[in-house]
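Everything below concerns the one structure shown next.
Only one protein chain is missing; all other protein chains are in place.
Chain nomenclature is as follows: A, B and C, assigned in order of appearance, with residue numbering initiated at 1 for each chain independently.
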Amino acid sequence: MKNSKIGAWLAVILGALYFLLPLIATFEFSLRLKRGEYSFEAYKIVLSDPDFQSAFTYSIVLAIVTIVIGILIVVPTAYWVQLRLPKLRPLVEFITLLPLVIPAIIIVFGYVRMYNTSSILPLTQTALGTDALLSFGYVALALPYMYRAVETGMRSIDVGTLTEAAESLGAKWPMILWKVILPNIKSAILSGAFLTFATVIGEFTFASLLNRPTFGPYLQLIGAKRAYEPAALAIIAFIITWACMGLLQVAGGAMRSANGAKK
Amino acid sequence: MKNSKIGAWLAVILGALYFLLPLIATFEFSLRLKRGEYSFEAYKIVLSDPDFQSAFTYSIVLAIVTIVIGILIVVPTAYWVQLRLPKLRPLVEFITLLPLVIPAIIIVFGYVRMYNTSSILPLTQTALGTDALLSFGYVALALPYMYRAVETGMRSIDVGTLTEAAESLGAKWPMILWKVILPNIKSAILSGAFLTFATVIGEFTFASLLNRPTFGPYLQLIGAKRAYEPAALAIIAFIITWACMGLLQVAGGAMRSANGAKK
Amino acid sequence: MSFVEIKEISKNYGANHVVRKVDLNIEKGEFISLLGPSGCGKTTVLRMIAGFETPSTGSVTIDNEDVTQLNPAQRNVGMVFQAYALFPNMTVADNVAFGLKIAGKPAAEIKARVAEMLELVKLPLVGDRYPYQLSGGQQQRIALARALAISPRILLLDEPLSALDAKIRVSLREEIRSVQRKLGITTVFVTHDQEEALSISDRVVVMNEGRIEQLGTPPEIYNQPRTRFVASFVGTLTIMSAKIVDPVARTLTIGDQPVKSRLSPKGKSGDEITVGLRPEAISLGKARANSNSLNANVTDINFLGSILRVKMRCGAHDIALDMFNQNMSKPPEVGAPVTINFDPNDLVILDA
Partner (left out) sequence: MSFVEIKEISKNYGANHVVRKVDLNIEKGEFISLLGPSGCGKTTVLRMIAGFETPSTGSVTIDNEDVTQLNPAQRNVGMVFQAYALFPNMTVADNVAFGLKIAGKPAAEIKARVAEMLELVKLPLVGDRYPYQLSGGQQQRIALARALAISPRILLLDEPLSALDAKIRVSLREEIRSVQRKLGITTVFVTHDQEEALSISDRVVVMNEGRIEQLGTPPEIYNQPRTRFVASFVGTLTIMSAKIVDPVARTLTIGDQPVKSRLSPKGKSGDEITVGLRPEAISLGKARANSNSLNANVTDINFLGSILRVKMRCGAHDIALDMFNQNMSKPPEVGAPVTINFDPNDLVILDA
């Protein structure tokens, strides 16, 4: 029994190293801009670059738009599927898994083909149109995470019985969704939102092919021109991501303890 | 109630269109190589290209290696965590989610930094070393899918009690894992394997930065030079992916029905 | 015209007939239990009264209003679920107030009503707590208060005690019965526990395979089960085969020993019939006047706490006898020959 505990800890530690070692190497390298000493010079340069600021702001706005659209699509769908069409669940799960396995490049190919300047809906003609297309693409990309999170949240409360209880008390659908379901899956939605945020901030293929100035292409641009700044950027991206994950764990923990206490 | 059913179906159909329309547009375009008529000419060109054949074979081999390493890492870890260290589960979940939110580019940055020709372990010096590095990277990338699948599989059987039952009958750990646990999570492992396969086949960033001739970079190369062939390639990639997903659903269905019957 | 009239309702999912032509009239203020094993359709009948399921055929009328096509929110029925189903994000008071807020009652009235309801379920001080801070029994009381707050026309209870511990189950069922009597509210209670159904109800509906097997007061169901299913599902029954000697004189033989029954058996002399005997209807001792007596041998004695169950072999039959465990009385010894007595009234003749 004690041997197995050591084994398990070892596995966990190895796993952590697997991800942490490259990160530490990158961090160490990012500090070496000034010869012979460690400094945050590379970070200063990056953070004061107006291009960085605009790309970063742009990505954050996109992420927020993506999250809002994602919630509006996923929550009612997941609710209906769980409540009325449980037989459809495998199909819906299949659809939400698609973006994980269809390379992003194919989706963009199709989008460019469908919405090009000579199509019926020439979204790519204007910047705003392309932005809309981009955020729709991101919604698709982040769908698996958002759907999984919301679905897990809904399963952890007994959506069916709660809905019936509210119905028998005279409540109608929008009221039930707003007053009973949403407040109880808040943390699940939050966790989906954080994963979406992280995905959008780090995305490259879509933005690059649609030629929009997000954080991803900026990272690549700097990577081609400079040596130490990309490492600094990678670390910045990681810290943001890490903060998101931390919040996600807090939200998840709150949800779990609430559920645990409920029993 | 009937309205809500229509609403739910609508949501499902819209979701399907969201992914299928770009695909159909791509497919239609891929047939137009010959002016004025639909033909599979683009597919013929692609499939008879020896570069395609070698890139594709290479990717498949890589995918299989990745799957084997992934199973060897994930199954014992998930087993130990679930059995002996349930408190560590949030941490392990956090670690397995990392690849979803750390942009691949950062991981590669770190790898190149750590294993370059002047490091202690100069993996990038040889092709085989780089291949090893690449497949380790892919294991990391596919970790979330493999771990989730295996963990769900283990939760659906009562791993703890089954293990105790086997122990009280005199069985030791390796025997229990091999005879009792593995046969009961076969389909979960299969579903993780398919997702890993799809991920590896479509991956671009790692292969390109480590300069290995996989299917991803080949796709990009063709995309830069030709017009119709990339569309054909995208469709081929999609069909392979789709076949994987189909098998996944079959495996999942088999697992579900076995579990359902068990109750 | 009864308060609730259920007319020939059926429910099928494809070829699966869950409820088959059930007819049931419930009087105002009555407490009715639907009793049966899982899968017998009892919950589906309840859900059709509540409006969560629409009958495939037939109709449901409440207080002269045909509600068959109404959705649950329009029916004004109170429902209590096995899983409590309190809203986890709301305090106890907000849970109880939910239906009243939906109905748009003024705040002062809601406050008074919530206090009244919490008083009714004997939990006046928990209004500010959240459901997860309460025990299972308390949560179910709050669920009852919430269902009653909207002054529903009928109260529907779907196995409300199944998730609770044995002792709490007994005390809460007495509580439910007393609240129901106090308010005089028409109530339908679904359960698979025969003691629960017998102890709480005015009338019991025993269901099996989507049909009503027997409908009657608790003593009727228990003492005069009509079918073998009811006899074996409700209480313990020793089932034996007997042979008719004289249908008019109501004499039978069990094994080779003569017995009498109160009712005339259907059949002619020499026919085999099935009879039942409750373990508690039998007593040990010498034959008494007007009572049946059989000779048997004790094979085993089970100590069940308040009761000693004596198992005996009588010809080809195993007969069980219950006696109270009293410090004074000595149980017979295993292997001993005994004479058992029972009243002709207690010999149940089963249809099949």
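Just so we're on the same page, a residue touches a chain if its C-beta (ideal position, glycine included) is under 8 Å from a C-beta of that chain, and two chains touch if they have at least 3 such contacts.
What you see is a predicted model; the values in this text were computed from it and never measured.
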Among shown chains, those touching the left-out chain: B, C
Contact residue for the chain not shown (choose from C:Gly104, C:Gly270, C:Gly305 or C:Gly335): C:Gly305
Selected residue (touches chain absent from view) among C:Glu195, C:Asp246, C:Asp271 or C:Asp351: C:Glu195
Option from B:Ile24, B:Ala165 or B:Val250 whose C-beta touches the chain left out: B:Ala165
Full-complex contact with the absent chain, from C:Ser56, C:Thr91, C:Asn223 or C:Thr274: C:Asn223
Residue numbers in subunit B that touch the chain omitted from display: 157-158, 161-162, 164-172, 175, 180, 183-184, 258, 261-263
For subunit C, residues in touch with the removed chain: 37, 165-166, 174, 193-195, 198-199, 218-219, 222-223, 234-236, 278-281, 302-307, 322, 324-328, 343, 345-346
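In this section, only the chains that are shown with their structure count from here on.
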Chain whose average C-alpha position is farthest from subunit A's own: C
Distance from subunit B to subunit A - Cα centre to Cα centre, in angstrom: 19
Distance between chain centroids, defined by C-alpha means - subunit A, subunit C (Å): 53
Shared interface positions of subunit B, touching two or more other chains: 1
For subunit C, residues contacting two or more additional chains: 71
